[in-house]
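Reviewing the structure listed below.
== subunit A ==
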Amino acid sequence: MHQVVIANRLTDGIVVFLGREQEWLEGLEGCQPAQDTAQAEALLARGTEAEAEQFVVGPELIEVELREGILVPVKMREAMRSRGPSVRTDLGKQAEN
Partner candidate 1 sequence: MPLLKNGNIIEDPYTRVTEGEELPGEGPILVDLALWQAQRDALVARSSEVGVQLAAGESPAAIAPDLEHIALVALEFPAFTDGRAYSYARLLRERHRFEGELRAVGDVLIEQLHFMDRVGFDSFDMKSDEAAEEWKTAQADMSVWYQPTGDERPTATRLRRS
Partner candidate 2 sequence: MYQYDEFDADFVEQRAVQFGRQVEDRLAGKITEEQFRPLRLMNGLYLQLHAYMLRINVPYGCLNSTQMRKLAHIARVFDKGYGHLTTRQNMQFNWIKLSDMPAILLELASVEMHGIQSSGNCIRNITADEYAGASADEIEDPRVYCEILRQWSSLHPEFSFLPRKFKIAVSGSDRDRAAIKAHDIGLRLHKNEAGEAGFEVFVGGGLGRTPFIGQSIRAFLPTQHVLSYCEAILRVYNQLGRRDNKYKARIKILVHEMGGEAFGEKVEKEWAEIRETALELPESETARVGGFFAPPPHEKLDDDDSDLAGHMAGDPDFATWVEQQTARHREPGYAIVNVSCSPVGKPPGDISAAQMDGFADLADAYNFGEMRVTHNQNLVLTDVRKKDLFALWQKLVTLGLATANHGLISDTICCPGLDYCALANARSIPLAEKLSERFADQNKQKDIGEVYLNMSGCINACGHHHIGNIGIVGVDKKNSELYQLMLGGSAEEDASLGKILGRGFDEDGIVDAVELVIDTYIELREAGEKFIDTYRRVGPDPFKEKVYSAPA
(Lines give C-alpha, C1' and ligand atoms only; values in the text may rest on other atoms or scores of the structure.)
Protein backbone atom coordinates (compact mmCIF):
# COMPACT_ATOMS: atom_id res chain seq x y z
CA MET A 1 0.00 0.00 0.00
CA HIS A 2 1.29 3.43 -0.99
CA GLN A 3 -0.84 6.43 -0.21
CA VAL A 4 -0.52 10.18 -0.42
CA VAL A 5 -2.86 13.00 0.49
CA ILE A 6 -4.48 14.99 -2.33
CA ALA A 7 -6.57 18.16 -1.94
CA ASN A 8 -7.58 21.37 -3.72
CA ARG A 9 -5.95 24.58 -2.61
CA LEU A 10 -8.51 26.96 -1.14
CA THR A 11 -7.61 30.16 -2.98
CA ASP A 12 -7.49 28.83 -6.53
CA GLY A 13 -8.75 25.26 -6.35
CA ILE A 14 -5.53 23.89 -7.84
CA VAL A 15 -4.76 20.26 -6.98
CA VAL A 16 -2.03 19.85 -4.38
CA PHE A 17 -0.30 16.92 -2.68
CA LEU A 18 1.12 16.76 0.81
CA GLY A 19 4.90 16.53 0.52
CA ARG A 20 7.55 14.89 2.65
CA GLU A 21 8.36 18.16 4.44
CA GLN A 22 4.63 18.57 5.18
CA GLU A 23 4.47 21.24 2.53
CA TRP A 24 1.82 21.33 -0.21
CA LEU A 25 3.19 20.53 -3.65
CA GLU A 26 1.61 20.93 -7.06
CA GLY A 27 3.01 17.60 -8.23
CA LEU A 28 3.65 14.14 -6.82
CA GLU A 29 7.43 14.34 -6.95
CA GLY A 30 8.54 15.26 -3.47
CA CYS A 31 5.81 13.18 -1.85
CA GLN A 32 6.69 10.40 0.59
CA PRO A 33 3.89 7.87 0.32
CA ALA A 34 2.59 6.28 3.49
CA GLN A 35 3.45 2.57 3.61
CA ASP A 36 0.99 1.43 6.24
CA THR A 37 -2.24 2.41 7.91
CA ALA A 38 -0.54 4.28 10.76
CA GLN A 39 1.51 6.41 8.37
CA ALA A 40 -1.54 7.02 6.20
CA GLU A 41 -3.55 8.18 9.20
CA ALA A 42 -0.77 10.53 10.25
CA LEU A 43 -0.60 11.94 6.73
CA LEU A 44 -4.35 12.46 6.54
CA ALA A 45 -4.35 14.04 10.00
CA ARG A 46 -1.89 16.64 8.69
CA GLY A 47 -4.13 17.19 5.67
CA THR A 48 -7.18 17.64 7.86
CA GLU A 49 -5.24 20.12 9.96
CA ALA A 50 -4.48 22.13 6.82
CA GLU A 51 -8.17 22.10 6.00
CA ALA A 52 -8.95 23.41 9.47
CA GLU A 53 -6.36 26.11 8.86
CA GLN A 54 -8.33 26.98 5.72
CA PHE A 55 -5.47 26.24 3.38
CA VAL A 56 -6.89 23.32 1.42
CA VAL A 57 -10.29 21.79 0.71
CA GLY A 58 -11.24 18.11 0.71
CA PRO A 59 -8.01 16.37 1.69
CA GLU A 60 -8.17 12.63 1.08
CA LEU A 61 -5.89 9.64 0.80
CA ILE A 62 -5.28 8.20 -2.63
CA GLU A 63 -3.41 5.13 -3.82
CA VAL A 64 -0.23 5.73 -5.75
CA GLU A 65 2.34 3.46 -7.37
CA LEU A 66 5.81 3.78 -8.84
CA ARG A 67 5.84 3.50 -12.59
CA GLU A 68 9.24 3.80 -14.23
CA GLY A 69 10.54 5.52 -11.15
CA ILE A 70 7.74 8.09 -11.09
CA LEU A 71 4.88 8.25 -8.59
CA VAL A 72 1.49 8.11 -10.26
CA PRO A 73 -2.03 7.72 -8.88
CA VAL A 74 -3.59 4.31 -9.37
CA LYS A 75 -7.14 5.50 -10.04
CA MET A 76 -7.99 7.19 -13.29
CA ARG A 77 -9.80 10.01 -11.56
CA GLU A 78 -6.75 11.03 -9.54
CA ALA A 79 -4.48 10.44 -12.53
CA MET A 80 -6.58 13.06 -14.29
CA ARG A 81 -6.24 15.41 -11.32
CA SER A 82 -2.48 14.96 -11.22
CA ARG A 83 -2.09 15.76 -14.91
CA GLY A 84 -4.98 17.81 -16.26
CA PRO A 85 -7.69 17.07 -18.82
CA SER A 86 -6.67 14.37 -21.31
CA VAL A 87 -8.39 16.29 -24.08
CA ARG A 88 -6.42 19.47 -23.43
CA THR A 89 -2.83 18.41 -22.90
CA ASP A 90 -1.86 22.06 -23.27
CA LEU A 91 -3.56 22.78 -19.92
CA GLY A 92 -3.06 21.89 -16.30
CA LYS A 93 -0.08 20.27 -14.66
CA GLN A 94 0.85 18.23 -17.73
CA ALA A 95 1.43 21.50 -19.61
CA GLU A 96 3.74 22.90 -16.98
CA ASN A 97 6.24 20.03 -17.14
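One rule holds in what follows: contacts are C-beta pairs under 8 Å (C-beta built on N, C-alpha and C of every residue); 3 or more make two chains touch, one makes a residue touch a chain; residues count from 1.
Here is how the candidates were picked: all candidates are chains of the complex that A comes from, given by their letters.
Just so we're clear, the structure is a prediction, and the values are computed from it rather than from any experiment.
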Which of 1 or 2 touches subunit A - same complex, any copy: 2
Complex contacts: residues of subunit A adjacent to candidate 2: 8, 10-15, 51, 53-54, 57-58, 74-77, 80-81, 84-88, 91-92
